[in-house]
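Working notes, beginning with the structure itself.
All protein chains but one are shown at their positions in the complex.
Order of writing sets the labels: A and B. Residues in every chain begin at 1.
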Amino acid sequence: MSADFLYGIEVIINGLMAGVLYALVALGFVLIFKASGIFNFAQGVMALFSALTLVGIMEGQVPFAHLINAIFGTSIHHFGWTVPAVLAIILTIGVMVIFAWMVQKFLFRHLVGQPHIILFMATIGLAYFLEGVGDLMWGSSIKRLELGLPQGGSLAIENLTSGLGGDDFYGFFIDKLDIVATIVAILLVILLVAFSQFTKYGRAMRAVADDHQAALSVGISLNFIWVLVWSLAGFVALVAGVMWGAKSGVQFSLSLIALKALPVLMLGGFTSIPGAIVGGLIIGVGEKLFEYLVGPMVGGATENWFAYVLALVFLIFRPQGLLGERIIERV
Amino acid sequence: MKMKSLIAFALSSAFIATPAAADLVIPDLSYRTGPYAAGGTPFSDGYQDYFKLLNKRDGGIGGEQVRIVECETGFNTEKGVECYESTKGEGALVYQPLSTGMTYQLIPKATADGIPLFTMGYGRTSAENGAIFRNVFNFPVNYWDGASIAVKYLKDQHGGSLEGKKITLLYHNSGYGKEPIPTLEALAAKHGFKFKAIAVDHPGQEQKSQWLQIRRERPDNVLMWGWGVMNQVAIQEAANINYPMENFMGVWWSGAEIDVLPAGGASNGYKALNFSPIKDYPVLEEIKAMGDLTGDGSNVGSVIYNRGMLAAMLTSEAIAKAQEIHGVSEISAPQLRDGLEALSVTEARLVELGMGGISPEFSVSCQNHGGAGQAIVQQWDADAKVWKALTDYISSDQDVIAPLVKSDSEAYAAENKIEAGC
Partner (left out) sequence: MLYRESGDFKTSYKADNQTFPIAFDRYRYWVVLAVAYLVIPFVITDYWANAILVPFLIYSIAAIGLNILAGYCGQVSLGTGGFMAVGAYTCYKLMTAFPDVNILLHIVLSGGVTALVGAAFGLPSLRIKGFYLAVATLAAQFFLVWLFNKVPWFFNYSASGQISAPEREFLGIAVTGPNTSAWASYLVCLVFVTICAIIARNLTRGSLGRQWMSIRDMDIAAEIIGVNPLRAKLSAFAISSFFIGISGALFFAVYLGAIEVGEAFGINKSLLVLFMVIIGGLGSIFGSFAGAAFLVCLPVILKLIGVDLLGWPTDLVAHLQLVLIGFLIMFFLIKEPHGLAQLWNVIKEKLRLWPFPH
């Protein structure tokens, strides 16, 4: 096999892996959109906030230290202890649940029945708010996430496959972190599907997604379900934040990963969990392959726009996204 | 709209009307928020701390207290405009915008207002030509120098010849990242290496394609012009593909502790250019002893902190020079311009200031606002968590750069109908 062909395959494999990471972010969007019709613009910031909180708790940082110091003229920064990762993750999930409850209690409860665009706008406000609070709480410096996740290319795969091509082929490169992310994403999806299919609350969640009023009439508490959904989205955000944060350190730019999820959503459909996964894979492979094949001819850095163009092409044929619910319009 | 603007008008006009005090006003356009906060914060800390030290220890410069006016830009040009306009009214002496975009935007504006612009190691490279860019100073070194110094260093590493070698530039897809490309192309023609530029879009969180491409092509060396999260991800990805770290070299904005720390031990051996090397400068002890630091003190002595301190030191030396030339202690912005143009930095003076070796020796002239054009190469030691200087100051190849500067600055002069001074 020629090296070019093998490298093409390598690009596809890496595209799939990148796609899984995109899908991870997109999942959070889908969960909330499906259950409450809210397009949650704050999802990216939630990923940043949860990752910041995780690192902050692990390192024993004092929340709002900068603010406290500025007001009281003190100089406190750390509690002086460190928290083991598992405990910190549990505490962070706790924080995200409290956040979900507050969002529900103070924001969306007052906006029930408003049009989509208003709810969307409320999440914009939420994004600003959360970004500011995250910065105030934990500071805006880069933080290193030390969860002991494996990093670097997998040598085993590289050595195993290096014989496939000629001298120009160095074996497949697959990042260990990507492998972990893929496994985590698959587990997460299985968990979510199992939760929504086989548990009481999962069924209630699906009922709410189908029809709010019918769900209310059989005694399902909308408030509770929405808190649940926001907590789940917070958890998904944490996972996404950890996976991306492991690569680049935890910092402001994490909130921009939401932009990577938008074409995925568009392609997969806003309402479908499998759609998010499939969409992520198609976008991941598509953009990487385009950059590999066409990028060098047009000067590169095509990934950002190509993902959207690809999704747009799909949409022209299926306006509701690949696996989205069919749009039925009546006059 | 009407009510709002009126209220805004009433409110802010009440606040802005602070009378200009008889101090030396130095605005600090910092960015402690946004995607580049991690680089902006230490620079601003260093910049402010040094002036604070001067105020406290020497009673200011020439008997005049320095008043820092900090303004948060968030690396956003529009906020930068607001900052520029609001600080200008207070009698700002010199601007240090710390962003290529803002520099380009301020060059004509500050020139029209007669306020010097000191863009230390960034901004518009051809502003080195002081005859055309009368108010802009970019000493001690600029990006084109940087490209040339990097190539010169690599040439030494490859035993004196780059013939047939492959050098790849990984750049931030913005004005800043594109700056070195023409120089590197010219150098490639001169030295016979194969040059390739690979763009990374802002913010640079996702660089898998770029690094797979590098892995396929196996360039002998990779240079990086990055800023913000792009640096950390690039170093991590380089480690992931097992690219030899010692063949990977960043410009001075890609060579701070924060860039290499997130990758942990994997970043060991990564190289970067620098013009403000890490050393135990006596002045750092004085700053620490001073108390009342600008930040939380954790940045003192780091690469970018030192650079901010160097910028403050060069500015204060220029102020002293301007006071000497014009015989007044309360100088104005145009007078400071003269001071900057007459600045000369000697090692003896640096030692006197407690920061020997923080900058190459150079002197500024009317024709040359670019200074020495020298930088060192430093290497990251991940175990000791410290940058180690590998070389002494290396000079750039002026044969290649001078014509480029000349043609670019003359094109600017023609476009804007500027008569060359000097």
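Worth pointing out:
FYI, contacts are C-beta pairs under 8 Å (C-beta built on N, C-alpha and C of every residue); 3 or more make two chains touch, one makes a residue touch a chain.
Since the structure is predicted, the reported quantities are computational estimates derived from the model, not experimental observations.
Interface note: of B:H202, B:R215, B:K271 or B:K321, the residue touching the hidden chain in the full complex is B:H202. Across A:A127, A:I142 or A:I273, the residue that sits in touch with the chain not pictured is A:A127. Although one chain is not drawn, its touching partners on chain B can still be listed: residues 1-2, 4-5, 8, 11-12, 15-16, 18, 30, 32-33, 37, 41, 70-72, 74, 76-79, 81-82, 84-86, 88-89, 100-101, 104-105, 107-109, 111-112, 124-126, 173-176, 178-179, 181-182, 201-202, 408, 411, 415-417. In the full complex, chain A touches the hidden chain at residues 39, 66-67, 70, 107, 110-111, 114, 116-118, 120-122, 124-133, 135-136, 140, 259, 262-263, 265-266, 270, 298-299, 301-302, 304-305, 308-309, 311-312, 315-316, 319-321, 327, 329-331.
Simple rule for what comes next: only the chains that are shown with their structure count from here on.
Distance between chain centres (mean CA atoms), chain A to chain B: 35 Å. Contact residues of chain B toward chain A in the complex are 32-35, 37-38, 41, 173, 198-201, 203-206, 208-210, 212-213, 215-216, 218, 228-229, 232-233, 236-237, 239-242, 258, 261-264, 266, 296. Listing the residues of chain A that touch chain B in their complex gives 7, 10-11, 14, 18, 66, 69, 75, 77, 135, 140-142, 144, 151-153, 170, 173, 175, 177, 244, 247-249, 251-254, 256-257, 260, 287-288, 291-292, 295, 299-301, 303-304.
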